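The other protein chains are all here in position, but one chain of the complex has been omitted.
Presenting subunit A:
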Amino acid sequence: MAEPFLSIQHVRKSYGSNTVVQDFSLDVEPGEFVSFLGPSGCGKTTVLRMVAGFEDPSAGKIVVAGKDITRLKPNQRNVGMVFQAYALFPNLTVAQNIAFGLKVAGMNKADADKRVAEMLDMIKLPQMADRYPYQLSGGQQQRIALARAIAPKPKLLLLDEPLSALDAKVRVSLREEIRSIQKKLGITTIFVTHDQEEALSISDRIAVMYGGKAEQVATPFEIYNRPATKFVANFVGTLNVLEGKVTDAAAGTVQVNTQEVSLKGKLNGSKSGDTLSLALRPEAISLGRQPGRDSSLTGEISEVHFLGSVIRVRVGIGGNTVSLDTFNNSATPPPAVGEKAEISFSSGDMLVLH
């Protein structure tokens, strides 16, 4: 296996008796786009700030391209960073902001001007060179911040919730733009976010963090479809959790309310009589019996929400509620609250949460 470009090794960060990052390790390949995903206070920004040099790790090591940078100052690391609050210098024009890092590095004016023009072309804002930050929209400011971070050709790009302050439409277009620029330049990137859709849509790998630890580091597909822990399963995507009781461990049968489902091969370690949490993604469930779905449960429709292209339906099964989406079909009226309903799914899609 090739040497990782960024290696975060057993890093810990404590403030007095409060430990915010515990034994965090991660290897990132050259050119990889890795997202740190987690709720507020999970330590994702602290790890990023340790990589940037704004926080000193209490223990552990950070290596970039084979060089230990753990104790280097931020201005000695050759790392680019984009902040949530844009952090453009208000007294400088767009061109001067982008040229800031180049001037600090001692680049001559002609080369710096050329690089600034390249960057403005890259972010598709060549006409904005002489504007001041206050004359730009949030999305434009963040594009400039990205260009400023990339202009000095850093070894590593750090993005600290760069889309959080933007409105929904701009977020989607800018995240696609960030990913396309990152792929084009092949720059190794760490992206911090609490938005799962953002992380799932643009990352090569995601580190889901909770309580200062990485719960799971895997591709978006793995994270979504094969969550390693209950926290990851709950945090990423929408999940229906059903309480079940193992009726026959050998046969793999579990009782949900009074109905039985077969989970053969999934109950490793469980004994008959054990209580389990079973999880199903909404898209894995169909209303009514469908071909190719080997399991079903019956309940009563408790809520129906018409959302335009889809209809969200909640079905009560004993003490459990299952949420599922069906496409809107103008020829068929939506189901009514109080109707009896059968839901079907493949037993292979059901996750057993530990």
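Note that in this section a contact is a pair of C-beta atoms (placed from the backbone, for glycine too) under 8 Å apart; a residue touches a chain by one contact, two chains touch by 3 or more; residues count from 1.
What we mean here is this: contacts and distances are computed from a predicted model.
Visitor: What name does the UniProt record list for the absent chain among "Imelysin", "ABC transporter permease", "Glycolate oxidase iron-sulfur subunit" or "Aldehyde dehydrogenase family protein"?
Guide: Hidden chain, UniProt protein name: "ABC transporter permease".
Visitor: Among A:17, A:40 or A:91, which one touches the chain that has been omitted from the display?
Guide: A:91
Visitor: Going by the contact rule already stated, which one of A:9, A:70, A:141 or A:326 would touch the omitted chain in the full complex?
Guide: Considering all chains, including the one not shown, the answer is A:141.
Visitor: I need the residue numbers on subunit A that touch the omitted chain, in ascending order.
Guide: Answer for subunit A: residues 52-54, 73-75, 77-81, 83, 85-91, 100-101, 104-105, 132-134, 136, 141, 148-149, 152 touch the chain left out.
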